[in-house]
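To start, the structure itself, in structure tokens.
Yeah, one chain of the complex is gone here, protein chain that is, but the others are all in their spots.
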Amino acid sequence: MATGLNPSYFIALSAALFAIGLYGAISRKNAIAVLISIELMLTAVNINLVAFNKFLTPEAFIGQIFAIFVITVAAAEVGLGLAIVIAIYRNRKSVDLDDFDWMKW
Amino acid sequence: MVEFALRHAWLVPLLPALAFAMIVFLTRPWPKLSSAVSIAAIFSSFVLSSAIAYGVFTNPAFIEKPLVYSLRWFGMEGFTVHVGVMLDPTSTMMLFMVSLVATLIQIYSTGYMEGDPQYSVFFSYLSLFAASMLGLVISSNLLQMFVMWELVGLCSFLLIGFYTFKISAREAAKKAFMTTRIGDFGMLLGLLFLQIVFGTLDLTELTQRVPAYEQFGISLGLLTLIAILLFIGPIGKSGQFPLHVWLPDAMEGPTPVSALIHAATMVVAGVYLVGRTLFLFAEVPGAMEVVAFTGAFTALFAATIAITQREIKRILAYSTVSQLGYMMLALGVGSLSASMFHLWTHAFFKALMFLGAGSVLHALHHKADVWDMGGLIKKMPITGWTFVVGGLAIAGIPPFAGFWSKDEILAVTMQYATHGHIMGYLLFFMAAFTAFLTAFYMWRMIFLAFFGKEKPENHPHESPWNMAFPLIVLAVLSTVGGLIGTPWANYWGEWIHFGQPHHGEPAIGLMLLSVFLGVAGIGLAYIFYYKDEEKQRVKQLAERYQTLYRISYNKYYVDELYQWFTRSVVDAGARVLYWFDIHVVDGIVDGLAGITRTSGKGLRYLQTGKLQTYALVFFLAVLVITVVLAFGNPTSAGILGGGK
Partner (left out) sequence: MENIYSFIAFILLSGMVLGSALLVVTLKNLVHSVLWLIVTFVGVAGIFLLLNADFVAAVQVLVYAGAVCIMIAFGVMLVQRIDMANSNSVNWRFKIAAPLVGGLFIVIGLLTARAQWVAAGQEVPEKTVQNLAPILMQDFLIPFEVAAILLTVALTGALVLVKEVKANGDRS
């Protein structure tokens, strides 16, 4: 596999996707956009898991199993996250995260 | 039955303990039922104890080899504590005596405490006390004994302060508890030393290990220290000088309590403990001398106080202190036999006299001053004549019980003196003089209270049968209880002894001396307080030796000395420490709190509540830490870089 694909490519891809997601999560105003960005970060992690599964432990399938669990939990997280955003929106008429700062001193 | 009792000796303390639990949780609302439960339990214990006594005293093998059985209580690496039962003649005698006296006194209490709103509670305490005392007696282990020791102390506290509405009773309870605590602390230190040095607190093992103390790497000096620390416990518990101050005040409790706890049983626990650990004291002559002199001094000291006291129970209390001193003296000169013998007879006659005093107080509605009494014997014949028996016993008139045991103590003290201890003659003199004083002050009380002119304002009446019955039983025991240990047929000495049994020839001379001292004391009391109807002579004497009279009447001002000591020295120390606490300790704590508060006030503005800022800072930190770890230090590069 000297010339073919090696884990570095996938890690680089994953890192790039993670970085993009992180940028979104930190810099977007809209709460739903932040949720989307978090999904991007989770997907980046999944790429890592599946890639390591292929290159390091192909027989064991641990990486793929983990990816499936991550997808499951992510689905649950999106559901709850959206519910919270909607509930807050009802009360505050806003989805800007910077307005949600009442958990401070 | 006997075999069962021997194998199940733990039932003896357990039954009263169960009675305690039952009264507390079930039968408290029904006073009669509570007392019935309590008496049934203690009587069963007495029956069991009798069976045990029969088993032990018919089998001479017990003298050399006590019956011991135990359970593992708790343990850790290199340290295991067992609870168990140890039956030898000494503990069996105590078991029998305690359960007998406790049974009689509980019966007496049904009359004395009748109508008291706390009747059930009183019997629950008595049961708890009986359980702890019996548990203490059969302990095979010093730690177990210490636990029981504290439990009897607790019962004593509860019962002294039983009349909680009386301030003096509450104060006396506190005083008793704290004074004995001082002793218990010393004892605890002694136990710790024993455990550390010998690795066990088991009496059987200690008996084997202590004589070979040099193999355990300690000197005679340290062993003396251990013995004296251990002795501080009995000083507190058995009212020895200088911790005797609580015992007279303990008379604030109901009279049956004074009889049971502060005369017959609990206060002799100290004597019993020293007797049990005599193998340790016997190794160190220094400690033995301390025990002997403490005992002799306490005996004399308390006797000189007793001659001027006016309250009937106080006189008896000082007499108790004095007699406990005798027992300690006997132990100090090395005779377990004489000490235990006096303990045995003293339990009967002193319980008898306390119960008689209770009967008098009951009849006179708690008028306690003997000078206000007089001629009571006509109206209260049973109380009066049994009291006279007690008086004869304590004065040492043959053939009453006290004569034999006191004579035995005088004999062993004399023997101690003639075997090369010059100071022994001083001890003997103190003991003999105390014997004279004892007879004098006891009969002073008897003549004042029971004989002479009746006081018209008193309307005494004889006590009911449930109070009279224990008096009669105890009077019989005070009469014949000493016959098992006469010098001509010393069954007692053969069964209960430490080292070789004492086989002295009957010392007729000593006996005559002791009878003479007793008769002289009674005679003097007779002249002063019976023949001289107006008591002119004693009043003149008191006038002439006013200072001496005052010192004695005020108990040598020991209480005042302690008061002064606590007021000035302890309080001054406390004030210094208080200042230190307020300004230094609190200052440090307040300062720390202040720093925390101030920094918190400043730092809280970092908490903006904006989640994305947190995430930003978090990942910045992640980046910095990763860079530092991965690239900053070449040696740590392997952790993250995977490089060589």
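We just call them A and B in the order they show up, numbering each chain from 1.
To be clear about the criterion, contacts are C-beta pairs under 8 Å (C-beta built on N, C-alpha and C of every residue); 3 or more make two chains touch, one makes a residue touch a chain.
In this text, all values refer to a predicted model and were calculated from it rather than measured experimentally.
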Fill in the blank from the handout: Interface residues of chain A toward the undisplayed chain are 1, 3-13, 15-24, 26-30, 32-33, 35-37, 39-40, 43, 46-47, 50-51, 53-61, 64-65, 67-69, 71-80, 82-87, 89-90, 95, 98
Problem - Hidden partner chain, residues of chain B it touches - result: 612-613, 616, 619-620, 622-623, 626-627, 630, 640-643
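Throughout what follows, only the chains that are shown with their structure count from here on.
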Handout entry: Chain centre separation in whole Å, for chain B relative to chain A (CA means)
Key = 77
Fill in the blank from the handout: Residue positions on chain B within touch of chain A in the complex are 604-605, 607-612, 615-616, 619
Exercise for the section: Note which residues of chain A are touching chain B in the complex, please. Expected result: 22, 25-27, 34, 97-98, 100-105
